[in-house]
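Omission of a single protein chain aside, the complex is shown with its protein chains in their original locations.
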């Protein structure tokens, strides 16, 4: 089975998540610049989530670039990942509207952690399906970024109840970690292992 | 006529249904964990519907994988299926917000039943168009899963007015029935009947 | 310039219009069957518009199936068509919520008329671009369906202010006119004029 529809469907879902999330910022009633001020924390949390979802799309793009065939199990693991990504707008809105209060900040980290775990499961399944010469495995190596992100999310969830700004800072750290573009699969592909 | 646009359009509609449905969970006003509690039944019904829509996408993917050409009648039967799938978020919301009350639970089953029937009609039309050597027909056999699901939905609709939790249990049973991935078409395809 | 992205973009926009329109039916607050009754006119108008948008998608699919290359002018005429289609949910909602009152029924006809005109303009532009041997021209002939639909919409707009149910009946007539699938382009294509 080819990967075309899985990619198209995932692109559709991620495009909807990332766009609707931004569109959810409600138009204020006042007509002056001050009317925008209460939206600041909401806007900041949307920018953060936009970058996070952008990172997932980017990595998903790279991951499936190295895949040729998919099966039913990969379809479902992919839907599992999309499920958690679809929770991001809810967690983002709750966190932004409550100015990064403890419980919303912790939930935000939990959703990102679950999305991260879903991504690792999907990645592992693809590596297993590709067998010993897996291009994906060569490309990601020990995947320290993926594992470190999961640890940072877990730490952020715990800290959220003590000192909530540290959680936000940790989420930003994870985003920056990935914004350095993931050229690993590009490198391996370019070096001739695959077309 | 090639199937590319039918698949792309269906992917688009299903991606919107599945994502918007999840996005419809309203952000609560409170900032503590307790504020999430009233959302529990809504969340449970959304998870159930996410799996249901995911099953349809999966099966749709498999079904059209074995199709080469489409005609106007297939386009319309497909739109008919998408129409009933598009009613799922409404039925899900009504059921979740009313804590699985009788009428909403019955409507949920009715919408799923109609979607199931629409799928069976579409499948039959494709088999007829493929002629006596239909790959789809070989793959699905007597399609006991599709028929059993329809029967279970009908039973669930009736039970909804007596004992509503049994309806919910039956919907979960149908979901589990299909979550065992539908490898039938994959098998037939792999065994060399088609590319 | 190839037509791939124009088709994909149009599919995306039409998928969003048709799906969001259905999703706009608000979940009622009551939990019994009676709570659904006020939704009946809204539901009926949504079903009508679903069929109408489905017809446009179908015809768009057939139209561009016979097109090989697009240019900037075709892109814009296509955006023009999508603009009027995107007004359909608004007109549908206004008509449904006001139980087919005169002004909303007339606006509904106006939006459909504008969409129909936009489609005719797009079709004419494509025929002109294809030159004297235009496949599209052969396929549609004198396009009596397109022209008759425009006339029926105009009549429906006028009647809306006298006897509103006749407008609704006329819209249903137009839908039925097109539901008889448009096999014209399929026929011409199959008879060997084009691949």
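Here the chain labels run A, B and C in written order, and each chain numbers its own residues starting at 1.
Please note the rule applied: contacts are C-beta pairs under 8 Å (C-beta built on N, C-alpha and C of every residue); 3 or more make two chains touch, one makes a residue touch a chain.
Bear in mind that the values here come from a model prediction, so they are computed numbers and not experimental data.
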> Which residues does chain C use to touch the chain missing from this display?
Replying inline: 1, 5-6, 8-9, 12-13, 16-17, 20, 71-73, 75-76, 79, 82-83, 86-87, 89-90, 93-94, 97-98, 101-104, 107
> Which chain A residues touch the hidden chain?
Replying inline: 7-8, 11-12, 14-16, 18-20, 22-23, 25, 27-28, 31-33, 35-36, 47, 50, 54, 57-58, 61-62, 65, 179, 181-183, 186, 189
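In the analysis below, only the chains that are shown with their structure count from here on.
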> What is the distance in Å between the mean C-alpha positions of chain A and chain C?
Replying inline: 37
>> Give me the residue numbers in chain B that touch at least two other chains, ranges are fine.
In response: 8, 12, 16, 20
